[in-house]
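One protein chain omitted, others in place.
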Amino acid sequence: MTERRLLVDIHRRLPSFTLDLQLEVGEEVLVLFGPSGSGKSMTLESIAGLVTPDRGEIVLDGRVLFRRGPGNAQIDMPARRRGVGYVFQSYALFPHLTVLGNVRYPLRGDPRARERALTLIDQMGMTQLVDRLPHQLSGGQQQRVAIARALARDPEVLLLDEPFSALDPGLRERLRTDLRALQLERRLIVICVTHNVEDAFALGDRLAVLRDGELEQVGTVGEVFHRPSSMSAAEVLGIRNIFHARVSSATADCVVLDWEGLRLHAPAQSCSPGEPVPVYVAPEDVKLLYPDRPVLGSLAANQLSARVMSIQNRHDIQIIRLLLDNGRELEARGASYFYRELDLHPGAPVLITLRQEGLRILREEDSG
Amino acid sequence: MRASTTPRVPPRIGEAGLSMRDPCPAVPLGVESRAASALTLFGPRSLLVLTGLTVVAAVFMFSCGDAPTADSQSSTGARPGEIVVSAAADLSPVLAELASLFEKETGLTVKTNLGSTGQLTEQIAAGARVDVFLAASTAAIDQLGQKGLLVPGSDQTYGRGRLVMWTRPGSSVRAKTLQDLTAPEVKRISLANPDHAPYGKAAREALQSAGIWDALQPKLVPAENVRQAFQFAETGNVDVGLVAMSLVAFAGGSYAPVPEELYEPINQVLAIVAGSSHQSEAKQFVAFLTGSKGREILQKYGFVLPDGD
Partner (left out) sequence: MGWQAFRISMEVTAVATVLVVIVGTAAGLLLARVRFPGIQLVEALFMLPLVLPPSVVGYYLLRFLGTGGPVEGLFGVNLVLTWGAAVLASAVVALPLMVQAARTAIRGVDPVLENAARTLGSSEAAVFFRVTLPLARRMLIAGAVLSAARALGEFGATLMVAGNIPGRTQTLPLFVYDAVYNHQYGTVNLVVGLLTGLGLVSFIVIGRLDPAHR
């Protein structure tokens, strides 16, 4: 059985930028990674047939879904016939239908619709919620109904737009696992849009970095993160705050990391002592401290001394690059008014802390 | 790049902790849609009322008798044995009596369409399927005749209307002569619109002939038509009404005719409409109206008949 492939080549002019990308996706999870406004959602919408590019071609498993260009016969298959499942960022569950009604919606005309819908709902572990209305469901439950519904017609492609953005970390992890399992079981071509680094690591086989409508880099997740092909890609990925540390100890409460001499406390995650791991801390989780104010809770654990290297002001955000005692650099981000009373200038010594919950050990997928 | 080659365990997707798979699931009673059912939307009682109204409406829609059918002929004209008579407003009471007697005698049905002469003229000019037109002015008839909308030669004057001064029952105001109108106790006087209503025009002519038109200006209250002028007087909103005798003949109160030489005759003219599909029945009605029984009724209501009074 040869693998199905999705070939995407689209070009579309927009007021703020021009979308121009070429992608080839097989039976895998491709993460489309990029900041907001870079064209990620538009790419998904083009593949699904909700939006028509100016020119290009989209071919799924040998079937032309879209073709438009000088001299070519125009094809624009309507969304309903493309065999593409779409999970929207807001889930887009029909508020007037129950869970069963939602999952059954695409199966109209199928004599065994109810049966098939119930099976899917059962597979997602939501059987006792069949009669609930969407507003009676939690975020995670709504998410799974949306996925079940998108899969009801056995699509070949599954598109997800920021699927986990509104969910808490524990739930995210479980759903990521579920999604990978689904992809394997059904041999789906999955394209998942996110701007969350953890999701990218955990979910993706490959990563495509998108910025201002153009692809910066495509490759396996590990590849892209360790060897970003350009500053631009690196910026998008927020790579600056990814570093390599060694696990000193791991208990049920906390993990202690050794980052080239600096001792850090991270929340309990699965890892083994002595293991070298990539660690990520979001710039928003790097805080500068006021010397005379008490430090509370999760900010107390990882206090480090550092030196300011540069300060950038963007809109109402400040981006501060810091040099740590171990010679490594970190980036801190905060609202402009956070540090107004600190005397910050390049070279100034500061006390910083890394929020304990913000330290995440990144787990990659095996490649190859 | 391909997905991981180490196969993942069970194809079952579940969220541990939130749902445990039941090994023997009973068939769930799935409900498709909870779109607000009618009961939650309206409440049982109002639902009943609404249903009732709908049923009532439906019943009426299909009730027999005068319910319009899909038959195009019947929806745009009179049905067989039926004629439509457009008549000026002042003929309201007299026409009711005439029509009822005619129906009894001939078994035909008369459908009356009352309005202002101008409006009725417009309707006929727009092709309305009217059979007989009873106008309160010759001008309207002439206008339609010129457009060829009337059966030639069918027009005739069947009477003259008379202008009277009327006070309602129980009123202490005296209005026997035109001069009485200038008395201070007469504060307000109604009349039909002098610009487009025949009785209003006549009232203006009479007052001008008597030389009191200007003096009475502040007291005059023009009404839309002569029926409304009568109503103003009847409800006591004005003290005296300058109205048609046919309206007040049996209305109680007291009336005094305005001398006829002071105004142009208010000719009551009739004609048969050319587009009528019931010309023979229409002729029958006209014959009745101008015949002895019709004239008797007209006279009762104060119309002056053509061959002398």
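Read from first to last, the chains carry the letters A and B; within each, the first residue is number 1.
We take it that a residue touches a chain if its C-beta (ideal position, glycine included) is under 8 Å from a C-beta of that chain, and two chains touch if they have at least 3 such contacts.
Keep in mind it's a predicted model, so treat the numbers as computed, not measured.
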item	value
Interface partners of the hidden chain - shown chains only, full complex considered	A, B
From B:138, B:231 or B:267, residue that would touch the chain that is not displayed	B:231
Per the touch definition above, residue among B:127, B:236 or B:291 touching the missing chain	B:127
Touching the absent chain when the full complex is considered, from A:42, A:100, A:121 or A:150	A:150
Full-complex contact with the absent chain, from A:23, A:60 or A:84	A:84
Residues of chain B in contact with the chain not shown	33, 35-36, 41-42, 46, 49-50, 56-58, 60-61, 63, 66-68, 72, 75-76, 84, 86, 92-93, 111-115, 119, 122-123, 125-130, 227-228, 230-231, 234
On chain A, residues whose C-beta touches the chain left out of the figure	45, 48-50, 78-81, 84-86, 88, 90, 92, 94-96, 105-106, 108, 149-150, 152-153
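What we mean here is this: only the chains that are shown with their structure count from here on.
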item	value
Centre-to-centre distance between chain B and chain A (centres being mean Cα positions), rounded to whole Å	73
